[in-house]
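Report on the structure given below.
With one protein chain removed, the remaining protein chains of the complex are shown where they sit.
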Amino acid sequence: MESLIISQMAVSGALMGLVYALIAYGFQLTFSTSKSINFGQGELVMLSAFFSLTLLDWGVPYWLMVPGGLLFGVFLGLAVERAGVRLALEQKSEGWILLTIIIGLLGFSAAENIWGRDDRPFPTPISADALQFFGVNVTPLEISVAIGVFALMGLIELFKRKTLLGKAFEAVSADRDAAELMGISATRTVMLSYGLSGLVAAMAGILVSPITTVGPTMASALILKAFSVAVVAGLDSGFGVVVIGIFLGALESLTSFYLGSGWREAPGLILLILALAVRPNGVFGKATIRKV
Amino acid sequence: MLEVTDLTVAYGPIEAVRSVSFTVQAGTVATLIGPNGAGKSSTLNALSGVAPQRCGRILLEGQDISRWSVHRRVAAGLVQVPEGRLVLAGMSVRENLELGAYRRPRTEVAADLERMEVRFPILRERRNAAAGTLSGGEQQMLAIARGLMARPKLLLLDEPSLGLAPLLVRTVFEIVTELRNSGLTILLVEQNARQALNVSSFGYVIENGKIVIEGPADKLRSDPAIIRTYLGQGV
Partner (left out) sequence: MKKTLIGLLFLGMLATSVSAADTIKIAITGPFTGGSAPMGASMRDGAKLAIAEINAAGGISVADKKMQFEVIERDDEAKNDRGALIAQELASMNDLSGVIGSVNTGVVLAGDKHFQEKGVTKIITPAAGSASMTQWSKAGVPDLSIFRFAAHDGIQSEMVVEEAIKRNLTKVAIMYDSTNYGVSGRDDMLEQIKKQGNKLEVVASEKFNIGDKDMTAQLLKAKSAGAQAVLIWGIGPELAAFANGMAKMEMKTPLIGGWPLSMSNFIDNAGKNGNGTLMPQTFIEEPITPKAKSFIESYHKTYSVPRIASPVSAAQGYDAVYIFAAAVKQAQSRDTRKIKEALEDLRDPVEGVITTWKKPFSKWDPANEQTHEAFRREQVVMGMVQDGRVVFGNDSDRQRLIKNAIK
């Protein structure tokens, strides 16, 4: 019984952890190209979820809503880049930190005014009835989260490795000056990275909403965890965020079982502190030494 | 091909290059020589748009490009092979070459790739190896080949022989000669003044951010002051 409980808690937690990983991956995308991240990423998750819910309310079928919601995320990501990041980066200032936070707050108020402060259910055709695997209960909904996370991250990684545009993306991440000298526009690549991170945020919103419901504060807890995951894993390892995300999710879940749910947030914060103290580049991060 | 007037490059309050003017004729090799820190690389970087240009005018084929972005200059045919090669260490040799042709129509790239691999057999051999695993000389070949993949009108070469063994230095200058003979316009920055003047038709000596001597390469080669300062030790 005890081992069954542990596996049930670990599996439930790990599936949630994949959502942290996906959002953390969004941080990585923009950090790799521009050394900046969107501190309002959580609001992107939430706004995309609300928008997708509105599409469903308008009668758009679920499978058409998904691309619609994702496109909206891309649009939001681009808007954040244009309004909050580009100028600051051009002036080589850290202004993007404050600007992205402010844009996030604006998005939050907008959501409260447009959609209200209620948590609302997000209908989905995917069943929430439990299936049993070796005594562990998992719902198809949770499995869909795992599939969605892996599919999107896999596609983006494939894009980065197999297409010219994706390779240009990697080139800017690796060496901005060298990439520029090859005729690659770093500005456009940064735009692309923000678009992609908006896409990732929207996906996270669509995947997690049927489980957690949609509300203005739906992502505030998620984003903190995602941030921990990104920092602990390092800001340049897609593989790392998945491993750390799963690990943190499972750990949280077990902590809340053994120590009480009040301690749920503790492992993420402790990991964050440990990572910053011991391995500032992250467990999977590379020290940035440039070979000359 | 290239006409630079009163170019000043400044990093904040520090002026690295002060009001230099020079030209590069089409189909020739010009060289900038001078001691370490004289402003040679800053000049090249300002031409490609990587370094901040404070004032002056850069005309490429009569067009003022001084306000253009880096990648737009590349698209216009001004391509720099940077100091230190700056190959993308994590990507394969092949991918480095492909990215060199980022602004070229895809249909022409395959043929160019083939040409580069014929010209630099080592790149064919190590096609799928990560560029970071290549030796210094091989990386320099890759960097030059990558620059050529962009089909430049004007190639800026920044210290191509830096840190290479003597045998490889000779190879690099052979390549430069070959490129010159094929009609490519080149602006070469080198500490190795003797070799640089040998392949060039015109030379500029830059000291403390200013051009102090200029003239046809054969004249500079016999200038006693230059012999004393730059050609004395030889290579």
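Going by the order they are written in, the chains are A and B; count residues from 1 in each one.
The rule is simple: contacts are C-beta pairs under 8 Å (C-beta built on N, C-alpha and C of every residue); 3 or more make two chains touch, one makes a residue touch a chain.
The structure displayed is predicted, hence computed values, not measured ones.
For the chain that does not appear, the touching partners among the shown chains are A. Only one residue from A:G59, A:P125 or A:G260 touches the chain missing from this view: A:G260.
Only one of the listed residues, A:L64, A:L87, A:A130 or A:I273, touches the absent chain: A:A130. Of the options A:S93, A:S109 or A:T217, the residue whose C-beta touches the omitted chain is A:T217. For subunit A, the residues in touch with the chain missing from this view are 1, 5, 8-9, 12-13, 16, 116-121, 128-130, 137, 139, 211-213, 215, 217, 220-221, 253, 256-257, 260-262, 264.
What we mean here is this: only the chains that are shown with their structure count from here on.
As a whole-number value, the distance joining the C-alpha centres of subunit A and subunit B reads 42 Å. Remark: subunit A residues 164, 167-168, 170-171, 174-175, 177-185, 187, 291-292 touch subunit B in the complex.
Every residue of subunit B that touches subunit A in the complex is listed here, in rising order: 48-50, 69-71, 74-75, 79-80, 82, 84, 86-91, 95, 98-100, 102-103, 106, 132, 146, 150.
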